[in-house]
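Report on the following structure.
Note that one protein chain is taken out, while the other chains of the complex remain in position.
For clarity, chains are labelled A and B in written order, and residue numbers in each chain start from 1.
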Amino acid sequence: MQTKRTVFPNKALPYFLLLPQLAVTGIFFLWPAWQAIWFSFLREDAFGFKSTFVWLENYARLFNSASYINSISITFTFAFAVAFLSMAVALLFAVNVNSMIRSRNAYTTLLVWPYAVAPAVAGILWWFLFNPSIGILPYLLSMAEIRWNHRTSQADAMTLVVIAASWKQISYNFLFFLAGLQAIPNSLIEAAAIDGAGPFKRFRTIVFPLLSPTTFFLLVVNVVYAMFDTFGIIHATTEGGPAGGTNIMVYKVYADGVIGLNLGSSSAQSVVLMCVVIFLTVIQFRYIERRVQY
Amino acid sequence: MVENRPFLTFLSHLVLILGLLVVFLPVYIALIASTRGPTEFLSGIVPLLPGDHTIANYRAMLQSGLSTSGAPPLFPMMMNSLIMALAIAIGKIVISIISAYAIVYFRFPFRALAFWAIFVTLMLPVEVRIIPTFEVVANLSMLNSYAGLTIPLIASATATFLFRQFFLTVPEELIEAARVDGAGPIKFFWDILLPLSRTNIAALFVILFIYGWNQYLWPLLITTDTRYYTVVMGIKRMAAYADAEPLWNLVMAAVMLAAIPPVIVIIFMQRLFIKGLVETEK
Partner (left out) sequence: MATVELKDVKKTYAGGVEAVKGVSIDIPDGQMCVLVGPSGCGKSTLLRMVAGLETITAGDVLIDNNVVNRLGPAERDIAMVFQNYALYPHMKVYDNMAYGLRNRGMPRPEIDQRVREAAATLGLAELLERKPRELSGGQRQRVAMGRAIVRSPKAFLFDEPLSNLDAKLRGQMRIEIKAIQRRFGVTSIYVTHDQVEAMTLADILVVMNAGLAEQIGTPLSIYERPATTFVAGFIGSPSMNLMKAVAQGAKGLQLADGGSVVKPRDTELPQGGREVLLGVRPEHFTLVKDGKNADLELSVTAVETLGADTLAHGRPSGSNGSGGEIIARLPGASRIDEGDVLPLAIDPGLAHLFDAASGQRI
């Protein structure tokens, strides 16, 4: 691992400098993570007095439970819907803003702020907009003969949380797409134009392929965001409902552990999620390695 | 652009403006709702133009809040959010910059191990270790305290990597010149490295302030005492309540108050924000 050619000779000082970070990491990250793994192999009796080592029983139960399988499939639907929607809209914005010269900064300013809105707040904003009795959107939808009720319809509830989660993430994707577009040399676009490609063809054959590293990177980031950072949106609006229709894995860990007090199952779910994060982080870092070489 | 086709440019502007309308819609509606009187939501849909209850609504929320919902007034909750955001941002920056300094400018046994231990935190978001972390905090008697709200969140692999990356780009000769000039490790850090890191620190601060302000799950877990409620988690209680009673005007005033501080930070520090966002992903 890299250091400087010249370093300071002190022996004890670096340990003191690392101490605060390592202490917080050890106490609040590594130890709880280990506990989660340990608890996932235990079962507490009904009164919480005694726990027995049950090997993989918690995991077996988990993957045999219809509600967990349901939660996994909902999580995937949610994550990819959010990634697709927010990236598509952001790319549309980025491509159009990139063609502007004078107004580029103004548009950028108008587009970055949703990033600052907390997920829970974003959830409540759209919850209000879609409110079945007073919301403006259900009113408009009713004119098209569509009846909206996210309190009873799982599809409506899912649509609501996908829109709220995507809305907040547009800023992030927009900024990275814009940076990616600006990194494409103008000479390539000009060469394609001389070769007779019109704007739409150029986008399809030149720009979009050259953006693929950015697109892939954002896909991973957005999936991570949708899986782990959207707890606030779900909790503040649908609370996993109706009938588990928006019960994403992160929300289920919370619901089973904190509200349901099922320590073994919740810990097993935590471990599953840890594996998911590790998998996604590895993908992300392998990609970054390639980006550096590129 | 290669071509100069006014129609295409017009189309671009049209797409952008329509898109922006959609992006702004939820905030606009919330803003309008927060200016209206309590009775105006009983009949049909939300109005589209501002009303005249603005000052009354916001004053009511800041000073007394929705007492029936069990949440405290907004002002103390916003102060808690501010404390939490500042403590997390500053705490993360401080412990990250010194650990990056140790990793880059010293050679010592277990250096790689320390690096990996910090790296692993990337893979352990709060969401995946809710209960055991709660128990650790409970055992340390840190529930319902500012320490409990902040300290468990200040370990940061991202910030440490950012500073490490930056330190690696600082020319080798600067530390050599400083050593020849008689500066030891503390002096070099304080006199040279810290001033050089100013922009990075500022960019990171913007990102981390927003991160801290927007925390939701953590305060939800460890605060039961309303004196430690933060505004983002607090409004959820009101929203749940408002669904039953027509108090949307007050709830939306609270939503605006919760959203405004980080939005202001981003708009006024846009350049630093973008830098921070891009750098933390390297």
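A few notes on this one:
Everything below uses one rule, namely that a contact is a pair of C-beta atoms (placed from the backbone, for glycine too) under 8 Å apart; a residue touches a chain by one contact, two chains touch by 3 or more.
Given the structure is predicted, the values throughout are model-derived calculations rather than measurements.
Residue in contact with the omitted chain (choice from B:Ala138, B:Ala177, B:Ile260 or B:Val278): B:Ala177. Taking the complete complex into account, B:Lys187 is the one of B:Arg5, B:Arg59 or B:Lys187 that touches the chain left out. The chain not displayed touches chain B at residues 171, 173-174, 176-183, 187, 191-192, 195-196, 198.
One rule holds in what follows: only the chains that are shown with their structure count from here on.
The mean-CA centres of chain A and chain B are about 16 angstrom from one another, to the nearest whole unit. Touching chain B in their complex are the following residues of chain A: 1-8, 10-11, 13-15, 17-18, 20-22, 24-33, 35-36, 39, 89, 92-93, 96-97, 99-100, 103, 107-122, 124-129, 131, 134-136, 139, 167, 170, 172, 175-176, 179, 189-190, 193, 199, 217, 221, 228, 231-232, 235-236, 250, 253-254, 257-258, 263, 266-267, 270, 273-274, 277-278, 281, 288.
Considering their complex, residues 1-3, 8-9, 12-13, 15-16, 19-20, 23, 25-27, 29-30, 33, 41, 44-46, 48, 94-96, 98-99, 101-108, 111-112, 114-115, 117-118, 120-125, 127-137, 140, 151-152, 154-156, 160, 168, 172, 175-176, 179, 184-185, 188, 210, 213-214, 216-217, 220-221, 232-233, 235-236, 239, 248, 251-252, 255, 258-259, 262-263, 265-267, 270, 273-274, 277-278, 281-282 of chain B touch chain A.
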